[in-house]
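One structure is given here, and the rest of the page talks about it.
The complex is shown incomplete by one protein chain, all other protein chains being positioned as in the whole.
This part shows subunit A:
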Amino acid sequence: MTMAPPSAPASVRQAVERTLARHGAVPHRLVQMLRELQAELGWLPRDVLAQLAHALQRSQADVEGVASFYRFFHTQPVGEYRLLFSDNITDRMLGNQALLERLCLRLHVRPGQTRHDGRVSVTTTSCTGLGDQGPALLVNHHQVVTRLDEARVDEIARLIEARVPATEWPAEWQQVADNIRRPGPLLGESLAPGSALASAVARGPRLTLEEVEASGLRGRGGAGFSTGLKWALCRDAPGEQHIVVCNADEGEPGTFKDRVLLTRHADLVFEGMTVAAWAIGARQGFLYLRGEYRYLLESLEAVLARRREQRLLGANILGQAGFDFDIEIHLGAGAYVCGEESALIESLEGQRGTPRIRPPFPVEHGYLGHPTTVNNVETFCAAAHILAKGGAWWAAMGTRKSSGSKIHSISGDCTRPGLYEYPFGTPVAQMLEDCGASDTQAVQVGGPSGTTLSAMEFGRRIAFEDVPTAGALMVFNRSRDMFEVARNFAHFFAHESCGFCTPCRVGTELVVRQLDKLAAGRGSRMDVEQLQQLDVLMHATTHCGLGAAACNPLRDTIAKFRPAYERRLTSLHFVPGFDLDAELADARILTGRTDTHAHLPQTDDPAWHP
C-alpha cells in the first residue's frame, strides 16, 4: 500500500491509487500515469509526485525530473481551461498572434499567465500538426479547434466565461479535415484488413523480410535508413523478446501526414506493425502517439479492439500457432525530441526523453533492453502495401536510390494545402504548381530540420539523393520575411531542446537571443558571423540530431536570403544587446523624473558626441 503525505486530500490520494492500480504500479508506465492524473486533477501537485514515487520505488527527484521534462505536464496550478495556440510559422502567417491577443483581451488574461480566478490560461505551443487548417488551438491537451477566426475566438471567450466544458463546444470547430489532394498508393484505396498479413504468413518470416528488402523501402521518418536492413538487424540481435514501435510523434513543424494516415488508414499502420512483428519475431508492439493527437486515441483503440476480434492481433494470429502479437498505445506529452527514436524509448520506459548514447542502437538494445525496431507511421503503411503487392511493384516507383512513393504535407502560401503523394524524384516546381502556389520565394522541405530552397532551386527533385524530406513542404511567397521564418524556427528548437548537452542547451538559446537582437534592430555583422559559427559548432558537437539540425534554417537563409539579414544590421561592428537608457527606466519611475537629463543617449546616438 502506498502512503501519501497527509497534506493531500483523500480524493486526490484515491485518484493516485486508482491510476496506480490501472497500470499495475509498473514503474516504467510513469509518463502514462502522469498524463492520466493530470487529465483528472488539472495539474500535478508535489504530493502526487511523492505518492507516485513512493509506490513506484523511484526517488521523488526522479519523478519530479520526469514530470518537469514534458511541456504538457504542469507542476504548478494552471487554468481550468488551458488554451494552447499552435505557433508554427504557418499559423503565424494565418494570423494566430492577433487572434491570441484578441482572445486574451476578451478574457482579461495575459498570455502565459493563469487568470486570477484560475479559470483560464492562454499561451502557445509548437506546431500541433494542423498546418493545412490553421490557425489551430489545443484545449486542455485534448480537444482541437481548427480554422480559428475572430468570430470563433469571441465565441470561445463567451463559452469559457459561461463555463461550458470544452467537450460541449460546437462539434464543427473540432472537425479535422483530411485534405487529401493527390492520392497515390498509400493515400488512395486501402487494403482489406488482413490481406497483407495473409500474404506475409503465406511467405513465412524469412521471405517476408526479403520482400521488404527487395522493395528498397527506406524509412519515412527522415533519415532514410533501409527498413529491410533495420528489421534484419533487429531480428538477428540476441534477446528473449523483440519489440516493434511505431513512431507517431510527428513533431516536425509543418508535417501532418501521419495524422491523416492514423485517421484514415489506422488498419494499415497496425497491419504493417504486425508484418514487422512476424518478420522479426516480436510479441509486443507500441504506438507512440504524440500528445497533440490525443483526440485520435479512442478511434485508434477501437481499431485495435476490432483487429483483436478479427484475430489479426492477439494469440495465434490468423490461426498461425505461435504468432502472438499485440499493440499498446502510449501517449506523449508535448516533447518534440521524443520523436528521436532512443528518446522515444526512454519515454516509453517512463523516463525523461533524453536521447541515449549510441551504440548500442535500439535494434540491439531498445525498450527495456530488448532489440527494438522503431519505424515511422508511413513506413509501416508502405510495408503493408509491399507485402500485399510485392517488393518489385514498390521498387518500380521512384528513383534508383529512393524507391516508392512519398506523402508530403503542404502548407503555407498556396490555395490547396493538404496531402500530396508523389513518387520519389518529383521536382519541387511540380508540387508548387499542383498546390496552387504563386509568386513563391522559398520552400522549406522537411520542416525546420530540413532544407530551405530558393526559387532558383525549384527544379530540384525530392529524393534521398537530392532533397531528402521527412514529409513537410512549407511554401513562402514573396511577401514573407525569411528572417522571421528562421527566427520562428530558432525559437522552436530552443523551446524543444532537451537541455542535456552543452552545445544544444546553450547554443539554441544563444541563437534565439542573437536573432531577437537583430529583430530589435540592434544587430551588427558580427552577430551574423557569430550565428554562422554557432551553426558549425552545433552541427559538429551535439549529442543528437535536434541540436545538429537546429541551425539548418539559419544557415540556409543567411546563404540564400542575405538581404533579409542585412536590412536589420545597424552597424558593421558590435552593438550591445541592451539599451542603456531603457535600463534607467526604473530609476526614472522611482525619482519621478521625465526631463532630458534623466535620459542617457546610446553611444551611436549623435547626441553622445556633441
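To be clear about the criterion, contacts are C-beta pairs under 8 Å (C-beta built on N, C-alpha and C of every residue); 3 or more make two chains touch, one makes a residue touch a chain; residues count from 1.
The criterion applied here is as follows: contacts and distances are computed from a predicted model.
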| item | value |
| --- | --- |
| Protein that the absent chain corresponds to, by UniProt name, given "Chemotaxis protein CheC", "Hydrogen dehydrogenase NADP oxidoreductase", "FdrA protein" or "Hydrogenase" | "Hydrogen dehydrogenase NADP oxidoreductase" |
| Listed residues A:D62, A:D178, A:D466 or A:E484, member touching the removed chain | A:D62 |
| Given A:I357, A:M456 or A:L590, the one touching the chain that is not displayed | A:I357 |
| Selected residue (touches chain absent from view) among A:Q533, A:T570 or A:T591 | A:Q533 |
| Among A:H23, A:R416 or A:R505, residue touching the chain not depicted | A:R505 |
| Missing-partner contacts on subunit A, residue numbers | 5, 50, 59-62, 64-65, 68-69, 71, 335, 352, 357, 359, 494-503, 505-510, 513, 530, 533, 537, 540-543, 576-577 |
